[in-house]
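Every protein chain of the complex appears in place save one, which is left out.
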Amino acid sequence: MSGQTIWDKLARMDRRVFYWILFICLTVPYMTPLGLPITVTPSTRSYYDGLKTIQPGEVVLLSINSGVSAWGDCLPAMVASVYQVHEQGGKLIVWSIGYNDCDITWARIKTLLATNVFTDWVEGEDYVYFGYCPGQETNVALLRDNIRGVYTKDVRGVATDDIPLMEDINDASKIKFVMSSDTGDAQIYYIRQWKNGPVNYVGSGQPPLVAEMGIAMNKSGDMVYYLSGDEFGLVAGSRGAAELEALVGLKGNATITMDSISVSHVLLVLAIILANVGMFATRGQKK
Amino acid sequence: MGVWIVLDTKFVALLLLIASFALFYAYMKLAQGGMKIKVRTFPAVAAIPEAIGRAAEMGKPVYYSTGLGQLTLNNQLNGPQTLAGISILGYTTRLCAKSGVKITYFTPIADSLPLVEETMRNAYLAEGKPEEFDPTTAINFQNEQSPYLTASLGWIQREKPASSILLGGFYYESVCIAEAGNIIGAMQIGGTANTHQLPFLVATCDYTLIMEELYAASAEISGNPDVLGSLKGEDLLKFLVLALLGIGFLLALIGNTSLIGLLRL
Partner (left out) sequence: MIANVAAYPSDPLVILGIWVALFLMLAIYSYPLYKENPVYRFAEHIFVATALAIGIIVNLTSLRNSAWTPLVGGNYLLIIPIILGFCMYFLLIPKQRWVSRYPIAILVGSSLGLGIASNPLPSIITQVISTITAPKAGTAVWAWFPGSPTGDWFSFVFVAVGLICSMTYFLLTYEHTGPVKPVTIAGRYFIMLALGAYFGNTVLFRFSMLAERGQYILRVLGLVPY
């Protein structure tokens, strides 16, 4: 049409063109990294400070409540956390109450840390992987009091009673803290049932603490629990994971991804500005 | 002998829980006894007949979903949302049955299926058309989030529903389904109490129920005195918390921490 302005053309642009531009902008920085700087936020710093308090032999829990589809946001923080637990000489229990594809996630973590963690960690002694169990919050409540009531064996088929790491552990009182990787609300189950549950933790004197390292989407919702002290740390998505990688000294996928995310955000901000300018420009014409 | 009562913050929480139950019970009884409880009006509820009318005019079906709901009714955050969504589903199905519009309900929540089927069947029955209800086509069940989403997207593109209603405990599927509805030009009504998904529903839907408005809308539609009574009780509980916040805030400004001490015991 002859009367069409540039704004009209932009407004009518097929959204798929934008998808393609976005997709290309996201992938190019992987091949030519820009190396943009990363600053550490207080919530990630608190998380890292929590990890640094692990004493040799202390047991922490990694709860994988995010699926394979959220690897981009969740996997790097899990990798960095497991690495730091190993650096501190801690021991690790891993299970999932959220996604039944957690085996693939755990396998990927083991692959990525094959040379710097799993060469000297012995399964059953330094770490144990129990896999997925359905039941959500009810399951978390049961795990607080009786781990063997939920997991009678680990994924290798070894009875929980025969796992050296689990010798003295059958409830939450022996677990220092929970690192919950979430796309949903599982961290709140741990806050409700473990930290604030109806149990007096006679054994350790303190209930297990909870830390969140889920998707960025959870950040706003989790901030209330972080600010009120129910979560001792909060690693939000790939951005938080990149900060954690910088703190633990293990540059990984989140650091690589940050360039890509930054470029895409610039593109998005430009699109928003253009769309708004266009809207006001065409509104003026109509008047 | 063990200690039965420990005076700490948990005890204050217990008192609050008992107070809330007492309030809910009292107002449920009052509502059953005929007390009029008026719920705020919501444009999204008023738009449902319009959405069904649009489908009837266009001869196209209606898409309805209550979201992921963490795959179960027994989820404390999502269960009530799913139930509210199912309650409005009953009303919507009845409108559809009346106008001869096909409605398809998508869900990944297995334990909600008996309730959904009964709700929809009753809606058709109430309109005198029980033979028109076929659960195999009216209810589309997938057992996981992504398959449920993928199936929804495919169905929306193939069937091109005139209206899409998304009311319940949504997660990332909200934006994908609402965007698919947008692409085909469906009229959309959304609502969830999951804060992280609200921005997307607000941005993509024609009408939105924000947070607890979903429960209120469900109560309004059902007219059930128990639900309306509990809603009133909840409002009074909110007044109590508002009072605590207001007084606590003013005390904090003058450097007084006695309320914090009282809550912590």
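As written, the chains take the letters A and B, and residue 1 is the first residue of each chain.
By our rule, contacts are C-beta pairs under 8 Å (C-beta built on N, C-alpha and C of every residue); 3 or more make two chains touch, one makes a residue touch a chain.
Note that the coordinates shown come from a computational prediction; the quantities given were computed from them, not determined experimentally.
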| item | value |
| --- | --- |
| Which of B:57, B:111 or B:132 contacts the chain that the document leaves out | B:111 |
| Residues of chain A in contact with the chain not shown | 16, 19-20, 22-23, 26-27, 30-31, 69-73, 79, 83, 100-101, 111-114, 116, 132-134, 136-138, 141, 149-153, 188, 191-193, 195-198, 215-221, 224-225, 227-230, 236-239, 250-253, 255-257, 260-261, 264-265, 268 |
| Sites on chain B contacted by the missing partner chain, in the whole complex | 9-10, 12-14, 16-17, 20, 37-41, 72-77, 79, 111, 113-115, 142-144, 146-147, 150-151, 153-154, 157-158, 172, 175, 195-196, 198-200, 202-203, 210-213, 215-216, 231-232, 234-235, 238-239, 241-242, 244-246, 248-249, 251-257, 259-260, 263-264 |
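Just so it is clear, only the chains that are shown with their structure count from here on.
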| item | value |
| --- | --- |
| Length of the line joining the C-alpha centres of chain A and chain B, rounded to whole Å | 28 |
| Sites on chain B touched by chain A in the complex | 6, 10, 70, 72, 74-77, 145-146, 171-172, 183, 195-196 |
| Residue ranges of chain A in contact with chain B within the complex | 15, 67, 69, 136-138, 183-185, 188, 196, 198, 200, 217-218, 220-221 |
